[in-house]
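What you see is the complex with one protein chain gone and the rest in place.
Let's turn to chain A:
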C-alpha cells in the first residue's frame, strides 16, 4: 500500500516537474477564432496564417532567447458566449501572454469587457471590424490589424453613389458586425444625397427571409445592400432575393465576399453582385507573405489572412520587445509599429530580434498595410470593390 502511495507521489512530482519544464520552454499565445459557427468556413485559413507567423518565429531561433512560441487555439464560435468561455480558459488556465483574435466583433467586445481588459491581457484582433471596438474603455489593450467598418461602410456608400446608385434598401444581420457596418453606411449614404428606402435587421438561422425581403422592396429600391456573412444567413437572403426577383442589384460588405456564395448560387446568377472588402495595397511585404503562405499550402487571397498573419507576427514582436512582460505588450505593440525606426518586413524575425536586442527602434510593415495604430488602436484601411467573374471574385477597383 505504502509503495503505491509512494509511486503515486513520485508520478505526481514527475508530472509537475514536466509541466514546469514545458512552461519555461514555451511562450503561449492565445489564438481565438470562429472555428465553428457562421464563419467556420473563413476561420481555418485565418488561423493557418497566424500559425505561419509563429512558425517563422520558431524556425528563426525562437522568442525571448530561444524559447518557442506556441499558439493555443480556442473556439469563439463567432458569438459572445463561446468567445468569453474560451478566452477565460486561455487566459486563466493556459495563462497565455496575449490574445490574437477573436474573429468576430461581438466576441471581441464581450471578451474585451469581461476577460482580457480585467486580466490586463492584450487583445489583437485580425477581423473584429465593428466601429464599437474603437470606443471600448480598454486601458489601451485592445487593438486590431483590420480597419474599422466605419471606414468600410462610408467608403462603400460613396462608391455606390459614384456608380450612380442613389436609392438602396439595407438588410443587416442583427449583431455587432452587421449593425456597425449598416449604421455607418446609412449615415454616409444619406449625408451625400442617397436615399435608403428600406432598412431592417434580421436574425440569423431562419429558413425564410422572403417576408423580410418583400418589406424591404416595398420602398421601391432596386439595389439591396446586405451586411451579413456569405457562409450563413447572407447566402439564404441573397438566394431568396434572386429567386423571387425582389431586387436587381446586390451589394455586400466584406462578410459576403465568400466563395460559398459563388459555389452555391453559381457565378452566372451573380452578374449584378458586388462586394467590398479590405485589400492589402501592393507592397514588398504583401509579396513576401504571399510566397510564404503559398509555400505552406495556404491561399493568400482568402479573406483576412493578411491581417491574421500580421496580428500573429506583431504579437510575437511585441512579446519580444516587452521582454515577456504581459503588462508591457500593449505599449510594445505601438512601439514596434508606429512608423518610425528600421523597417521589418513579414518573416524578418531574426533581424527584428537583433535590432530589439541592440535597442534600435523597429517598424513592422505588414502584409495588410503599414499598420500604424492610432490612439484607439485602430489602423486605416484600403478597400476594393469585387465582382464575380469566372467563379471567383475579381477586383474592379479601389474605393475611397
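The working rule: a residue touches a chain if its C-beta (ideal position, glycine included) is under 8 Å from a C-beta of that chain, and two chains touch if they have at least 3 such contacts; residues count from 1.
Simple rule for what comes next: contacts and distances are computed from a predicted model.
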Identity of the absent chain, which is to be given by its UniProt protein name, from "Response regulator", "Amino acid ABC transporter permease", "Na(+)/H(+) antiporter subunit D" or "NADH-quinone oxidoreductase subunit J": "Amino acid ABC transporter permease"
Contact with the hidden chain (one of A:266, A:323, A:380 or A:397): A:266
Chain not shown: contacting residue from A:64, A:119, A:201 or A:288: A:201
Among A:81, A:95, A:211 or A:395, residue touching the chain not depicted: A:211
Residues of chain A in contact with the chain not shown: 36-38, 40-41, 174, 200-208, 210-215, 218, 231-232, 235-236, 239, 242-245, 260, 263-266, 268-269
